[in-house]
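Here the complex is missing one protein chain, while the rest keep their positions.
Letters A and B mark the chains as written, and numbering starts fresh at 1 in each.
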Amino acid sequence: MSVPLSYTWRNLAARKLTTLLTACGMALVVFVFATVLMLEEGLRKTMIETGSHDNVIVTRRSAGTEVQSLVERDQAAIVENQPEVAYGIDGARLASKETIVLISLAKRDSNKASNVLIRGVGQKGIELRPQVEITTGRMLRPGSTEIIAGKNIAERYKGAGVGETLRFAQREWTVVGIMDAGKSGFDSEIWGDVDQLMQAFRRPVYSSVILKLNDAAAFPQLKSRIEDDPRLTLEAKRESVFYAEQSQVLANFIRYLGMMLSIIFSAGAIIGAMITMYASVANRATEIGTLRALGFRRENILSAFLVEALLLGAAGGVIGLTMASFMQFFTISTMNWQSFSELAFSFILNLEIILKSFAFALIMGVVGGFLPAARAARMNIVDSLRAV
Amino acid sequence: MRYGAIAVQMHFLKLISRNSLRHKLRTGLTVLGLVVAILAFGLLRTVVDAWYAGAENASSTRLVTRSSISLVFPLPINYQERIRKIPGVSAISHANWFGGVYITEKNFFPQFAVDEKTYFDLYPEYLIPPSEMKAFRTDRKGCVIGRKLAETYGFKVGDTIPLRGTIYPGAWAFTVRAIYDGAEAGTDTSQLFFHWSYLNETLRKAVARRSDYVGVYVIQISDADRAAEISTEIDALFGNSLAETLTETEKAFQLGFVAMTEAIVVAIRIVSFVVIFIILAVMANTMAMTARERISEYATLKALGFGPRFLAGLIYGESLSIALAGAVIGILLTFPVAHAFSKQVGTLFPVFGVSLETVFMQVSAAIAVGFIAAVMPALRASQVSIVEGLRHIG
Partner (left out) sequence: MENASKSIVEIRQLTKSYRRGGQVVPVLTNISFDIMPGDFIALMGPSGSGKSTLLNLIAGIDKPDGGSLKVNGIDIAALPEAELADWRAANVGFIFQFYNLMPVLTAFENVELPLLLTTLSRDQRQERVELALSMVGLTDRMTHYPSELSGGQQQRVAIARAFITDPLILVADEPTGDLDRASADDILAMLVRLNSEMGKTIIMVTHDPHAAKSAHSIRHLEKGELDVMPQR
């Protein structure tokens, strides 16, 4: 039977300032750790939800992003007419030949400009993206200079709201609707009629072709046919995979930097926990001796102090996670290094992140508390009883 | 100065230093924590500096002209002669961002197709031995690489560098004919330059439509003060044409890129202060514990006649000396660690150096931490009632 838990946690409560300061040190580290994971998850969710599993996106071989990709008209026509492409209710193929352009737009609040992605879509463009809904206004009319803006763009950029006008490629474009793409990448895009945009930008080629598969499992055949065709210098990927790969560099950078920082910071918090635990052991030398005299074993003493350190870590974990959960109210907008366009994503907290962060906090507590607990366990009974 | 006052001051310092060493383990751990925090703080600030390095080291007499519609759109090559004729323009060259991949995407470094005859005249900070420059100019498949790039991948003059084209697809290979050094510490030596004419020839054969275009024009002007004026003149030249231009100083151009990833930079800045708060919590805890344990000593000192300011001074003194000790070690370590980090990161951050401002901020942070951590304990100690304090048992 070990030392009662009430003894351990009441000792923490007896020194409130010290317990609080130590826990706060650890809480800050947990906050950084959790926030980085939440950022990564937000990024991942945005990228993954940008693509559907049963959609295929065809781009120029090894283009990496749509921005760098060029698909000639005749190639696009071949791709469009593949047998695996599904048909819509009206009998037309569910395919959209699209062109991507980057333009510079001024932000609403700061006048700073950022690159925004404009996507010329075919008539089936919006149908191919079930996650996209027009929440305000209406869909653009094909053949017109009407455009719709993703939620993020409408909020953040001048002239991108419903009824407002943007000027680019020497023309005026009117925003007639706002789309909500369920936190996917399309929230950060502007869509227009592909033919109008190609004319305005004097682009004779497409960037990509989006297809919906009539059978999601038929992808491998479609892929090999397209990629083996000598007339086409194209490659095909599932839309979800394509977008996930797009944010790879950014995601990796965030994860690498975040983990490095968390580990370095945790050194500081662990040192804080060690200082506190050493003081705790020193202050309770007589108690430790008394417990040993009464018959409690060294292991009992060791675990009592380890539990104390664990509780400190747990307190840090709870405080840190609470702080981190507030980050869910924020959205980050940055440039995706691979596609060179604006990307907005938020912080997402899920159970896995909570568990990981809490475990991290507990580990910090144990690492910090281990040496002091060992010292407590190793104390000589007579000497500790004599301590003042 | 009275003898008594001097004696008190000397004892003051002696008391501070001996008190710090009483709890060697606790003081040692606190100093260690400070070292870690100051080091992390310094590194993060250095990373932020590195982010802005491109903009910091830009020239004020160079302008960059690009397509006003989008960075991704190229400009016709025939613009060059028209821009050259504008008064105030002393030299002009052009470059195309190549964006190739060396083996894997992880090995990122900038590659440009440039006008081999004129480009390096505009960049006097790229130091190239004349013989190597000649070799580069005569080999149309040759390239010039920076010292940092050469060191990172072990390239030497004569080596062939294979690149997988993304914007310009295909398998490309260039022979290293020259290695350039930077004139200053902040010069980017992680770049690769090859002949634009070679790119253009290849394009003519493969995709003729894409040939005879440049990514950006780089313009040397004779008078930095006329930068805005000349920029406007250049853009006016091409207003309402097939490809409208946007001309800005090199610095503005670089800053434009940084602004796009501003969110990340801001985040790193914020996080660098988080680590200071972490160590503040640790330091405040240490000082609070220490002061609490010595209440009876402070009461005794008070009984002996030492005033509250003396007691406060003891605590501030101890806190600040611990903080500064940690800061000194942390600052000294920042340099070798930053160096090692920059080696690891390779060409991702071409310029990575610890600035004087960073060191200043590190010292300030340490002093702030040492000071703030002592506030409450010092207040408490100076206010201790002699009778209560003498009764206190740690």
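Following the convention adopted for this analysis, contacts are C-beta pairs under 8 Å (C-beta built on N, C-alpha and C of every residue); 3 or more make two chains touch, one makes a residue touch a chain.
Since the model is a prediction, treat every value here as computed from it, not as a measurement.
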For the chain omitted from this view, which of the shown chains does it touch? A
Identify the residue among A:163, A:230 or A:295 that touches the chain left out of the display. A:295
Missing-partner contacts on chain A, residue numbers: 1-4, 6-7, 10-11, 13-14, 286-287, 289-298, 381-382, 385
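FYI, only the chains that are shown with their structure count from here on.
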In the complex, go through chain B and note every residue touching chain A. 25-26, 29-30, 32-33, 36-37, 40, 44, 68-73, 99, 105, 164, 166-167, 169, 209, 240, 242, 244, 256, 259-264, 267-268, 271, 274-275, 277-279, 281-282, 284-286, 288-289, 393-394
Complex contact set, residues of chain A against chain B: 17-18, 21-22, 24-25, 28-29, 31-32, 60-64, 67-68, 101-104, 112-115, 168-170, 201-202, 204, 233, 248-249, 257, 261, 264-265, 267-269, 271-272, 274-276, 278-279, 283, 332-335, 337, 340, 342, 388
